[in-house]
Every structure is written in structure tokens, then in C-alpha cells.
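Notes follow once the structure below has been shown.
Of the protein chains in this complex, one is absent; all others appear in place.
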Amino acid sequence: MKGMTVIVKTITSWVKILIFLFGIYIILFGHLTPGGGFAGGVILASSYILIMLAYGRDFVEENLSLPAASRIDCLGAFSFAMIAILGLVFGGSFFVNFLFQKYLPGQPLNLVSAGTIPLSNIAIGLKVGASLFLVIVSLSICCKDFRPGTSVNKKKE
Amino acid sequence: MIIFYCLLIFMLIAAIVAVETEKLLSSVICIGAIGFGASLMFLFLRAPDIAITQIVVEVLGLIILIRATISRDLTFITGDREFFEVVVSVVIVFVIFLAGIQVLQTLPDFGSPIFAQVADAPSNTYVSRGLGKTGAANLVTSVILDFRAYDTLGEATVLFTSIIGATVILRKKCRKKMEETTG
Partner (left out) sequence: MLYALCFLLFMIGLYCAVVKKNMVKIVIGIVIMEYAVNLFLIMLGYRTGGQAPIVGQKDIAATGTELTNAFINSSVDPLPQALVLTAIVISLGSLALMISICIRTYEKYGTFDITEIRRLKG
């Protein structure tokens, strides 16, 4: 009844893991290869939206409820601001890259390098992914015809 | 060089079809064509970060637009606005067009960017000393999150505000639905 046909559900159950892992890879290697927090966050959101299109909205809300998503959103914004304030405390000015300059220089082209930039990438990725997930869920919650298969049953008011 | 002309002409044709077709779903699909053409264009312009972001954002934007137009394009709205309004609008568009034509002649040639000609442009610092100052191999990331991090902070604020706006606008119906389902 809910969701799409069994073909779409089977393919989705295989593909969703790959999309999620690709999003995590894009975020973590954002300072070495093309990508970064913005693209990775949108990919993370799109994996959940694929599940929502295939299985229906109730299945997604069991896995990632709306209060949890809004908490992740606030956590991303808060940690990005905290990294900036830690730069003010340890480095002397707002948004300074204190880890690279003082404590953990690292070698270039390694995964552990560039100081606070990977941490900022993770924060931005969480924020963008949770925000876009929330906006599409709130667009679909208001009207049932977003779910495929029930679009013809919409009442005309 | 010829690939840029091909892609731009493809995007122009898709834009004209998107503007002039009558069914809303067709014009939304033409928007998708423009977006994927722009993504290919970014890839050939040596901007792979923008290409990845554009191609994912395009998919989500298509989902949002299709959600707005599905089962609602029964209302065919043909024809334009009233005559006087159309004349005023077209005159304004034409004036902007003339101003843009004047500006186009002062731009540098395609393929020779400004920061290569001006010695103290900020991009020279970003390119030559970005790796030594931030340690990030991706120079675009070093510009976003280190040199110009205030820009990213403002972007997060704008995104947060727009999400709150969308939620508030759709809120009343949501609360009614929740009350119906729970009790």
C-alpha cells in the first residue's frame, strides 16, 4: 500500500548504503579532493529522501525522527560556531586556524592535516544535510499526494 | 572551446522551451535539463567542486519543484498579463538588455582572468600561499573555511532562516494533520 513497487524497494535497500558512504567520503576527504561539507551534506540528505520516496514517510520517521533531525541541525551550527570561538581563545582572533598553526601541523596531502578545516567540514555537512532533510519532510507532511500511489486520491477542497 | 558553445546553446534552447511551454511538468523537466547542462559546463570549466554540488542540488530541487506541480497542473493558465503591464515590463527588460550590452564590452577576454593581470589581486595570495598557510590541498576549501570563513557563517545563517521560514509557512496544516493522526 505504502511506497512504490517491490522492484524499487529492493534496489533502494541496496543503493542507500552506497549513497550514504559516498556522502561520508565526500565530507571526510573534502580538504584533499573535490567536494566538501556542502556537497557531502546534500548527498547525505538525498540518501534519506530516496528512502522516503521508496518506502513512505513513516518508515523514515522510525529511523530518524524529526526532533532528532532538528537536534543534529543545531549541533552542526553550534559546533561550527564553537570551532570559531576556540580560534578566538587559543589563536587570538575569530576563525583562526589554531590547530594548524600551533598544535597539529601534519603533512600536506594526508588525511590528518589542515588543522580545523576537516572539523569545520564535518560540522557544515551535518548542518546542511539535516536542514535539507527537514525542509523536504515538512513539504511532504502537509499533503499526502507527495507519496506516489496515492496522488489520485487527493480531495479537492 | 567548441564544447562551451554547444552546451550554452543547449541550455538556451531548454530555457526557451521551459518558458514557453504550457504544461508545468514539462517546464520543470526543462529546468532539470538546464541544471545538468550547467553541471557539465562547470566540469569543463575546471571547477569539479561546483559540478558535484550542482548535480546533487539539481536532483533535490527537481524533487521540490515536482512536489509543487504534481496533480496541480490541471489549471492551464495561458496568455500573458494585461497589455499595458506587458508593454511596461518589456520596456524595462529592453533597457536592462541595453545596459548589459554596454557592460559586456568592458569585460576581459574569455580565458584570461583578471587576477593574472593585476598583481595585488587577493586570488594570487590564495593560489600561491594557500597550501603553506592552511595545509589544505583543495584550495577552494581553504578559501571557504579559512580565508573567508565569515562567508560560510553567513551562509549557514541564511540557510537556517529559509528553513525556518518554510516550516512556519507550512505549519498550520501540519499541526492539524498531527492532531488528526494522534487523537
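For reference, chains read A and B in written order, and residue numbers begin at 1 within each chain.
Simple rule for what comes next: a residue touches a chain if its C-beta (ideal position, glycine included) is under 8 Å from a C-beta of that chain, and two chains touch if they have at least 3 such contacts.
Please read these numbers as outputs of a predicted model, since none were measured by experiment.
Taking the complete complex into account, residues 4-5, 8-9, 11-12, 15-16, 18-19, 24, 27-28, 31, 34-35, 38, 41-42, 45-50, 53-54, 57, 60-61, 64-65, 67-69, 72, 75, 77, 79-82, 86, 89-90, 92-93, 96-97, 100, 104, 107-108, 110-116, 122-123, 126-128, 130-132, 135, 137-140, 143-144, 148, 151-152, 155, 158-159, 162-163, 165-166, 169-170, 173 of chain B touch the chain not shown. Mapped onto chain A, contacts with the missing chain fall at residues 33-34, 36, 38, 42, 108-109, 128, 131-132, 135-136, 139, 142-143, 157.
Going forward, only the chains that are shown with their structure count from here on.
Remark: chain A and chain B have CA centroids separated by 20 Å (rounded to whole angstrom). Of all the residues in chain A, the ones that touch chain B in their complex are 26, 30-39, 42-43, 45-46, 49, 53, 73, 77, 80-81, 84, 95, 97, 100, 105-106, 108-109, 113-117, 120-121, 124, 127-128, 131-132, 134-136, 138-143, 145-146, 151-152, 154.
Looking at the complex, you find that chain B touches chain A at residues 48-49, 51-53, 56-57, 59-60, 63-64, 67, 70-71, 131, 133-138, 140-142, 144-146, 149-150, 152-153, 156, 159-160, 163, 166-167, 170, 173-174, 177.
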